[in-house]
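Each remark here refers to the structure printed beneath this line.
The complex appears here minus one protein chain, its other protein chains still in place.
Order of writing sets the chain letters: A and B. Residues in each chain are counted from 1.
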Amino acid sequence: MTTTAETMRKLTYREAVREAIREAMQKDERVFLMGEDVGRYGGCFAVSKGLFDEFGPERIRDTPLSESGFVGAGIGAALGGMRPIVEIMTVNFSLLAADQIINNAAVLLHMSGGLFNVPIVIRLATGGGRQVAAQHSRSLEGWYAHIPGLKVLTPATVEDARGMLWTALEDPDPVLIFENSGLYNMEGTLPVEAGAVDIDRARMRRPGRDITIISYAASLFKALEAAEILAREGIEAEVIDLRTLRPLDDTTLLDSVARTHRALIVDEGWRSGSLAAEISARIMEGAFYELDAPVERLCSAEVPLPYAKHLEDAALPQVDKIVDLVRTMVGGHG
Amino acid sequence: MADFPMPSLGADMQEGTLVEWLVKPGDRVKRRDVVAVVETDKAAIEIEVYEDGVIERLVVEPGQKVPVGTVLAVIRTDGEPAAAPKEEAAAAGEMAAPAPARSEAAAAAAPPEHEPAVSVPSVPEPAGRIKASPYARRLAAERGLALERLQGTGPGGAIRAADVEGGVAPQVPPAAPDQPPPAVAEQAPAPPTAESPPARDFQAGMRRAIAAAMARSNREIPHYYLQLRIDMSRTLRRLEAENLQRPIRERILPVVPLIKAVALALNEVPELNGYWLEDRLQPREAINIGFAIALRQGGLITPALLNADLQNLDELMAALRDLITRARSGGLRSSEMTEATVTVTSLGDLGVETVYGVIYPPQVALVGFGRTQEQPWAENGMLAVRPVLTATLAADHRATDGHRGAQFLDALNRYLQEPEKL
Partner (left out) sequence: MKTRKNATTRAEPVEREHGLHLLRSMIRIRRLEDKCAELYTTTKIRGFLHLYDGEEAVAVGVLEALTLDDAIVATYREHGHALIRGVSAGCILAEMYGRQEGCSRGRGGSMHLFDDRTRFYGGNAIVGAGLPIAVGLALADKMQEKSRVSCCFFGDGAVAEGEFHESLNLAALWRLPVLFVCENNLYAMGTALRYTQSVTDIAAKAASYGMPAAAVDGMDVLAVEAAAHLAAEAIRAGEGPQFLECRTYRFRAHSMYDAELYRNRAEVEEWKKRCPIATFTERLRDAGQVSDDDLAQIEAEVAREISAAVAFAEAGSQEPLEDLTRFVYSERRMP
């Protein structure tokens, strides 16, 4: 970390998450971190490195490889008055805990007629692009966004990585925070006093008049890069960072589309039955008469992500694909 | 007396078949005794009673399939005397009565046993369907532009907002002389419809049709022209007063009282309303005023305001607005295209002072209106400034003479001085 000015400093996404955990543990003794290799190992992605020495084995709690067991234990601990942060190493392994997340965390409040809320925060690494093949490259955050009772956050910026956790811990209901593993090394500049941020609004990351590109997490930066290239051609793309996939901030999306009259959704999830499909439908429902072009989606190819780099690159949304698609949508038909 | 109904044995059970009675009338039963076997979708299940008592009678026979809730048997609970047979039957009947209704309801709510075969008819896309984005359609409607006249630059030629906003500038129709379009006997260009050919062909066709009709008119019809300056102050004052009380969308345009006045004046001079056919005048009872509507890419059509004399100004305004919208979007009915009995053309919006029209055969008259402009006006020895409009009549000398034509213009003027009669 270097200080560029007295009030600003640089840090990585990983450091931002770690700081957020540390701050939460210092502020509230009910908070603890639990997951596979979060303690002695320092976290699979080194997010919790050093926290074990600082807070000890009770509050930085290594678990066996029992996703259902320790996520369920997190739910129970939340019911019992604690504020657990449960780390599932990656979203791929969350499938082993899907029963607890979907059948318990998401419904206990409702089934009990409002008696028992579950203030748990579950952090999961997500995303592809690291050549770790099909079982380790999924982007299933859109799946979880399907479930009423859950809140689904996807911090893209260092600021959100730093600020969303505390707000999530203050939330009375289960919150899933998806950290795209490709972002951990990203550096950003933050005010020294940066802290909690809201978790219910999408954010415009770049204004533009010709098209709205809607994205989140790692894809956001691809969208921003594409917007730079397009700007040189005179196409001004507005880029929206969803930040929260559930509940979706329709207002920000629809307002933007009403200005630009075109929308492209960039999402690492597969397109069939996807979050991108949901957003597209909402735009159709809420801004049909504003549309000057069909809503387009750029999603991952419908294939389990392959290991070989050229194939994986081809399967994921990329900057050049965004640029091409936007050109077609905004420009002439050729 | 207690009913023993067909029990619900599962969340999805709607009805059951009574397989066997394990008791007979007169048998003593107690709570939780198994008394019958019922066949459900899942299996044969023994069913129990929830009353202590004596089986009074069995209502449902083995083999019968009945909905949940149907009375299967009547149990005389402990302490009750045996009922007389007659009463009992009546009671049972009453009890059973609701069952059919319930059964119907259940049947209605139940999903069909087999998924109905779904045949998806293939709907061929209409050949000439115009592709336009929702936003472009909205913009075009707001600006009164016909999509048919716009050149789409989007994928597949789709019209997009940019195409509405300035990609294709509307064309001003030929300034003068204003000519009615072909219709009736001519092979008139069909109004733009779903099947209409591409715009350019359509335009060419329309031009050819107009050419044919006007050439015939000029060749065959001996025109005479009469012209009258009309003081519009009374009509306009009344219109303004009226419009002040209305929201903008409901305001009446000045051309509407003109049309109405023409229609009423034609009532007085019916020889001008009709056709010259088979070498004789054939007046028409209905006064259907063909109103010339210029199309933005050129050419014009004259759809009819049917029975204009019978409509009040509001109705006429609504009809006119509707007609213009549909004329430009291609939704005119054939009757509107063929049934005009006279034509009105108003070019005042473009600054024209006087219109010398060419009659649209086989009609026998055309009324033209120029611009209403303030002019010196002498009346009763006083000079004043009034809004003045020049009205002209082009009429077929075979059908009428100038005298009748003059009477028509005089009547027209009279109505415009008495706007309350319009």
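Here is the rule we use: a contact is a pair of C-beta atoms (placed from the backbone, for glycine too) under 8 Å apart; a residue touches a chain by one contact, two chains touch by 3 or more.
Because the structure is a prediction, the values reported are computed rather than measured.
Only one of A:44, A:95 or A:109 touches the absent chain when the whole complex is considered: A:109.
When you scan A:44, A:79 or A:284 for touch with the missing chain, the hit is A:79.
Listed for chain B, the residues touching the missing chain in the whole complex are 5, 7-11, 31-32, 42-45, 47, 50, 68-69. Seen across the whole complex, the unshown chain contacts chain A at 32, 58, 63-64, 66, 68-82, 84, 96, 99-100, 103-104, 108-117, 119, 148-149, 151, 170-173.
The rule is short, and it goes like this: only the chains that are shown with their structure count from here on.
The centroid of the Cα atoms in chain A and the matching centroid in chain B are 50 Å apart.
Residues of chain A touching chain B in their complex: 261, 288-293, 328, 332-333.
Those residues of chain B that touch chain A in the complex are listed here as 133-138, 153-158, 160-162.
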